[in-house]
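Before any comments, here is the structure.
For this depiction, one protein chain was excluded, whereas all remaining protein chains were kept in their positions.
Lettered A, B and C in written order, each chain numbered from 1.
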Amino acid sequence: MERAAPSPGLLQPGQREIELDVRTQDVEINMGPQHPSTHGVLRVLIRADGEIVTAAQSHLGYLHRCAEKIGENVDWLQYLPYTDRYDYLAAMNNNLGYSLAVEKLLGIEVPPRGQYLRTLIVELNRIASHLIAFGTYGLDIGAFTPFFYAFRERELLLDIFEKICGARLTYSFIRPGGVFNDAPPGWLQHVEDFCRQFEKKWPEYWDLLVENKIFIERTANVGIIPRDLAIAWGCTGPMLRGSGVDWDLRRDQPYLVYDRLEFKVITGVGYRGTVGDCFDRNYVRMLEMVESLKMVRQCLDQMPEGEVSHPDVGLIIRPAPGEAYVGIENPRGELGHYVVSDGSKIARRVRVRAPSFCNLSLVEHIMPGTMLADAVAIIGATDIVIGETDR
Amino acid sequence: MLTDPVTAAAPAPPQGNLWTDLMHGVFPDGMPWWMVAVLGAAVAFAAVMLFVTVIAMFSIWLERKVAGHIQVRLGPMRVGGWHGWAQSVADGVKLLLKEDVVVTGADRLLFKLAPALVLGTALAMFVALPFAPGLQIADVDLGVFFLISISSITTIGVIMAGWGSNNKWSVYGAMREAAQVASYEIPLGLSLMPPVIYYGSLSLRTATDMQAGWLGLHWYVFDPLHFWIAIPSFVLFFVAALAETKRAPFDLAESESELVAGFHTEYSGIRFSFFFLEEYAAMFVMSAVGAALWFGGWNFPGVTQMPEGALRDFLCVVVFTVKSMLLVFVMMWVRWTLPRIRIDQVMTLGYKYLTPLSLILVFAAAVLEYFLALAPSVLP
Amino acid sequence: MGALSQKFEDNVLTTKVDWLLNWARLSSIWPMTFGLACCAIEMMAVGGPRFDIDRFGAGAFRATPRQADLMIVAGTVNFKMGERVKRLYDQMPNPKYVIAMGACATGGGPYYKFGYTVMKGVDRIVPVDVYVAGCPPRPEALLEGLMLLQQKIRRQKVVRVPKVAEIPSTPSIA
Partner (left out) sequence: MPALQRDTGWGPMQAYFEAARAAHAALSQAGFPVELHQPNLPVFAAEGEAKELAAAHKEGKHLWRGDAYVQLADRGRIVGLCRFLRDQLAYQQIIDVTAVDHAAEDKELWGMYAFLSLTTKLRLSVKTMIPKDDCRIDSIVPVYPGANWHERETAEFYGITYTGHPDPRHMLLPDDWVGNPLRKDYKFPEEYHGISCV
C-alpha cells in the first residue's frame, strides 16, 4: 500500500508523437477561477490531448479568507460567525463542529432539548446542502432544470431556518453551550409540513435526473475512486461512502443524539456502474436526503421539553486550557475543529479540517485519462465548497 | 450582403409566384427578366430578413418563457408590459449598442466573417420553405437536398469563429461542432429519404401538395400505410436535427458547463447576436422541414379546401408557422429537460445507432413503395 | 454608437433616442456567472424560482465576460482573486456595470481587520455602480440593487452631451 503521490507533471511542456507521423500537441487549458462548473473559484489547470485529459492540477486560494488567523485573534464566541462562512452551504454543521469542540474544553453538556434541536436542524441543513449539490451537479452535466427544482425546496428549508434564527444562510444558531433560542411556536409543525412536502418531491428528482439515461451514461463508470485510494487520500463523507466504505461518524462515533436515532448509512453499491464512480457519489447524496428526513421525523417525535442552552455559558467564554479535536459528519465529510486553549478568552489556535479540502486533493489524480466533460462531472461529484477548501 | 444563389441561377420562373405577380402589377408592360430577378431577390431578401428576425426574437422570448415555466418560475415579466413581450427587442437593441470586441491575436478576417456566414446560411435556408401555395420564394427542385447542404455551411462558420477567436475553449467548441455535424449529416440525410421515396420528389412543394386532403390522414405521419415508417424516420430526423442545430442534448459546441460558451466565447455585441439569431433561425428551418415532410406543411383541415386567394395564403402561412413553432417548442422542451451527452457518446449514437437505423428505414420505405406500386388496385 | 455618442444637444428627438437606448440597456442586463463565496448562493437564489431575476430581463447568466453587462461581485475578493476580477472586468465590453454584493465586496466585511489576504472592498480595483449591503444580502436586496442600477442607467445620456458637473438631482415623482 506504499502509494507515493504521483506528481501532476504539468510543469514541463511536452509533445508526443503518435503513429503515422502525426504530431500532436497537448493543449493546456486553464479552467477557472471563473468558470461555470468549478463551483466557485477553484482553478484547475488541465492538460488535454484533444478531449482526453492527460494531467490536471488544482490551484486553490482564490477565496482564502484567513479564517484560522482570525480564530487566533477574536473571542471564542466572536469566531462563531466565521464558521458560518467557510462552508456556507452547511453553516449549521460548522457551527455545531466548532461549538462541540469548545464545549469539550468547557466540559459542559447541553440539555437534551438543545441536543435534539441541534440534531434536527443539522439534518435539515444537510438536506439543504445536498439539494444544492444535486442541483449544481445537474447543471454540470448540462441539465438546467433540476437546479431550479432544488432551489424551490431549499427555499422552504430556508424559511424554516429563518423562522428560528432570522438568517437565511449564515445562522450562528448553534453556539457553545446550546442553541441561540428555543423553537418559536409552530416551528416544529412547520418542519413537519416540510417533511411531508419534501417526501412527495424527492421521487421527482430521482426520476428527473438520477434515472435519466443520459445522466447515467455521463456519470456511471466515470471518475472511479477505488476503496483503498479513497481511504489513503483521506476522503470522507459521501466521497468515501460512494467508494463503498461503510463509515459514518454519526453512527461510528456518535455525537449529539445520533445514537438514539435509527438510520441507515448509505454506501455506493455500483447501482448503475462501478462502485466508486461519480454516479455512486451522487446516489449516496440523494439517498442521504431520505435518511436525513427520517432522522428529522424521529427528532420531532422524541423532542423533549426543557432548556435549550447550558445556563453557565455567557458571551465571554474561558475554556479550560487544553486542546480538543472534534470531527463531525458534515454534508461533505468529516469537518474537524481542532482548538487549542490557554484558558484565556481568545483561542491559541483554531484549526479547521475541511472535508472539501481533503476530498479535492484526490480529484486531480483521478482526472487523467478521462474526457474533458468527465473532468467537469468529477469536480461536480466531489461537491466542494471553495469557501471551505480555502477557508 | 446576401444574394440568393438559387433565385439568381433560375432567372425566369416558369409560373408566376407572388413576387413576380406583384412586379407585373406594377409594370404591366413587363420588365426585363433580369430586373425581375434582381428586384425579386431583393424583396425576398428583405422579407426573409424581417421574417427571420421576428421569428428568432419570438423564439428567444418563447425560450425564456418556456424555460421559466419548466423551471417553476415565470421568466421575463416586466419588459414591455405583458409577460415581458419586448424582452427580445430590448436584448437586440442592447446587443447592437454593446462594444464590439475583437480579441488580440484573433484572426480578424475569420473572426468577422464567421457571424455573417452563419447568419447568411440561415437566411438562405428560408428560400426553399413552402409557406403557402402562393408564397414560396423559390420552389427548388432539390428542396430537401438544398436545405441539408446549405445547413452544413453553418458548421464552416462555426469553425471559423472557433479558430479565429484565439481561444482554446472556442477551438474545442469548433472541433466538437465539426465532428458532430460531420457524423450527423448522414442520419439526417438518410432520415429524409423515406418521405422523399414516398413523395417521389425532393421538392418540398410537391411533398406538401401530396399531403393535401381532408383531416390529417394524408399527412405522412398519419398515413395508414406509411405511419410505421414515418414515425421512426421523423424521430430520427428530429434527433439528427437537434444535433445539426447544436441544441441540447447535443449542444456540445457551446456547452456552457464545460467550454464556458464554446465557439462564441469571445464574441460580444452584434456579432454574438448573429449567432443567437442563427441558432433560432436554424431551429425554425429544421422544424419547418419536419412540418413540411411529415406533418402536412400548410395543410390543415379546412384551410386546404379554401378557394385560392390571399386569405388562404395567409392562413396557410399561419398553419405552417404554427406547426413549425410547435416543433421548435419541443426542441426547447427537450433542452430544458435532458442533460448533455458527452462527445464520444454523441459519436456512438450517431454512427452506431442512428445511421444503421436510418439505412434500415430507407430500405423499408423502398420495399414498401415497390410493393405498393405493384398492387395499386387492391389498396386505397 | 461610437460616432454618435454624446454629440447632440437635448431636444425631443435625442431625448427619445436616449430613452430608447437606455430602456434597452436597463431591460436586458445580463449578469456574469461569477460567484465567489457565500453571496454566490444568494445570487443563485435570486435566479431561482422564488425570486427569479429573469422577470426583470436579467436572468440570462452568461458564463463568458464578453457577453455580460453586469458583474455581480458576490463574495469576498482576496488579492489572488483580485487580479482575476480586474481582468474579467476588462474583458467585458462597454457599457458594463458592477454590483458589489455583500459586506466583503463592499469593504472587506468581517475580514476587514484580520484578513491579511482579503481586499478591503472590490472598489479598489474596479469601479462599482451599486453597493448592496448585507452579509450575505437577502435576495430581495440584490433585486433592489438591480433596480437601483436600472434607475442609474435610466438617467444616462447616450447620444446627448452630458452636462459637466451636473448636480445630482433627486428623482422626482412625476
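One rule holds for everything that comes next: contacts are C-beta pairs under 8 Å (C-beta built on N, C-alpha and C of every residue); 3 or more make two chains touch, one makes a residue touch a chain.
Here the structure is a predicted model, which means the values were calculated and not measured.
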item: Missing chain: touched chains present in the view; value: A, C
item: Touching the absent chain when the full complex is considered, from A:166, A:203 or A:322; value: A:322
item: Residue of A:31, A:44, A:77 or A:110 touching the missing chain in the full complex; value: A:110
item: Sole contact to the chain not displayed, among A:78, A:221, A:274 or A:361; value: A:361
item: Where the missing chain touches chain C, by residue; value: 79-80, 82-83, 114, 116-117, 119-120, 124-125
item: Residues belonging to chain A that touch the chain removed from view; value: 1-5, 7-8, 60-61, 64, 66, 68-69, 72, 100-101, 103-110, 112-113, 115, 231-236, 245, 247, 249, 252-257, 259-260, 304-306, 318-327, 334, 336, 338, 340-343, 348-349, 351, 353, 357-358, 360-362, 390-391
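By our rule, only the chains that are shown with their structure count from here on.
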item: Which of A-B and A-C has more C-beta pairs touching across its chains; value: A-C
item: Where chain B touches two or more other chains at once, by residue number; value: 71-73, 256, 260
item: Numbers and ranges of chain C residues touching at least 2 other chains; value: 48-49, 63
item: Residue numbers on chain A that touch chain B, as the complex places them; value: 27, 29, 35-37, 51, 138-145, 147-149, 152, 208-209, 212, 214-215, 217-218, 371-374, 376
item: Residue ranges of chain C touching chain B (in the complex, touch as defined); value: 1, 20-21, 23-25, 27-28, 48-49, 52, 54-57, 59-60, 62-64, 66-67, 69, 91, 93-95, 158
item: Of chain A, residues touching chain C in the complex; value: 33-36, 40-41, 61-66, 69-70, 73-74, 81-82, 84-85, 88-89, 132, 147-148, 151-152, 154-155, 158, 168-170, 386-387
